[in-house]
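A single protein chain has been omitted; all remaining protein chains appear in their positions.
== chain A ==
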Amino acid sequence: MRLIKNKIEHNGSGAVTLFPEEPEDMWHAYNLIRPADLLRASAIRRVTTVQDTGSTTSTRVHLNLEIRVKNLDFDPQSSALHVSGQIINETPHTKIGQFHTLDLELNRNFTLEKEVGANGEGVGWDSIAVEMLKDAVDEGGKRRAEAVAVVMQEGLAHICFIGQFQTILKQKVEMSVPRKRQGGGDHDKGMGKFFRVTLETLLRQMEFNTSITSSSNNESVRPVLLASPGFVASGFHKYIQSEASTTTPGLKRLLPSMVVIHSASGYMNSLSEVLQSPAVKTLLADTKYARETRLMDDFLDQLRKETNKATYGPREVESAVDQGAVGRGGGVLIMSNRLFRSQDIAERKRWVTLVDRVRDVEGGEVRILSSDHESGKRLEGLGGIAALLTFPIIEEDLDSEEES
């Protein structure tokens, strides 16, 4: 995403104009845009006009509409963001107060304005929002290429794209492969079919051109991680090799970027294991999700060791922060960005305050994990918030209901 114009005032109000370039930018926009913000973008609206005679004509007009955001709808699979709200600028075709849903498009500017209201109507550009904006704006396009992971087991494959900020499950291939039986060759046949379907699906999702002539743009091949328990992934790799050498030579371009990794199962749960494998670490080096994954592992390690230097859950973490345990010298507050996506402004304020406090007052580190990543998902299970503490604290029994 490119930052076109930045007019953020000191008090936190102001507007930015952004230019989304790739699908993941939509995810950033989804995190940036909050209800009650003002969003201005180009739109196509069908306008119905009624003549004096009573006949109606309906035309589609291009408009620049500004809406006050009511609702956001994000589809991670297609990276499409729909923002609905009430129109606040008047145009020849629309009235103020009419509802409109803006579909943000790639390569088309949009302007996002956040206001600071008198009594909590808007929080403006708080530290989290500014942080997110920084994350979203790609300085100099040095973003890492995303990887494609195929997590599979017999008869089941999950094809997912691992991006900087999200892991998108693109497609799940599920097929009933007959088990081995006395004297039956059905299993091998079934596996062959399963491999074929998985490869077809993978190529379709990668939009990989298998024709030999398209080898000119072969620099854009993303790494493909094949992970499975047992021998499924290696079998799949072998299958692709044989396909490349026989029917579809175009696949040869794909082969060098393929890595076979072990995973415990064919479900998305085992993606963390995939991301931690040495082969992937060298391949993807120090990417954000690798760091996040490592952080989560550290945290869980601490938890496992029962050193009392790790805690999770909203109340527990807040009380730890109150005790000053998340401070300088190793205190890390780990939060899922889902918490900041809350529709409830007070809720968001609560977390922003906590983050600001840890960062600015306590001097601890704050990591905001993407909820669309494997590590973020693990964090979600712990209530979306956890902390590594500088000193062990004994927790009193908190009988109050834990927030989900």
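We take it that contacts are C-beta pairs under 8 Å (C-beta built on N, C-alpha and C of every residue); 3 or more make two chains touch, one makes a residue touch a chain; residues count from 1.
Operating definition for what follows: contacts and distances are computed from a predicted model.
**Student:** For the chain not present in this complex, what protein name does its UniProt entry give, out of "Elongation factor 1 alpha-like protein", "AP-4 complex subunit epsilon", "Large ribosomal subunit protein mL38" or "NADH-ubiquinone oxidoreductase chain 5"?
**Tutor:** So, among "Elongation factor 1 alpha-like protein", "AP-4 complex subunit epsilon", "Large ribosomal subunit protein mL38" or "NADH-ubiquinone oxidoreductase chain 5", the name matching the hidden chain's UniProt entry is "Elongation factor 1 alpha-like protein".
**Student:** Of A:Ser79, A:Thr94, A:Ser270 or A:Thr293, which residue touches the hidden chain?
**Tutor:** Per the contact definition at the top, the residue touching the missing chain is A:Ser270.
**Student:** Which residue among A:Pro20, A:Gly235 or A:Gly250 touches the omitted chain?
**Tutor:** Result: among the candidates, A:Gly235 touches the missing chain.
**Student:** Of A:Asp52, A:Glu207, A:Glu306 or A:Asp344, which residue touches the hidden chain?
**Tutor:** The missing chain is touched by A:Glu306.
**Student:** If you put the missing chain back, which residues of chain A would it touch?
**Tutor:** Per the touch rule, chain A residues meeting the hidden chain are 174, 176, 178-184, 186-188, 229-231, 235, 262-265, 267-270, 272-273, 300, 303-304, 306, 311-312, 316, 377-378, 381-383, 395, 397-399, 402.
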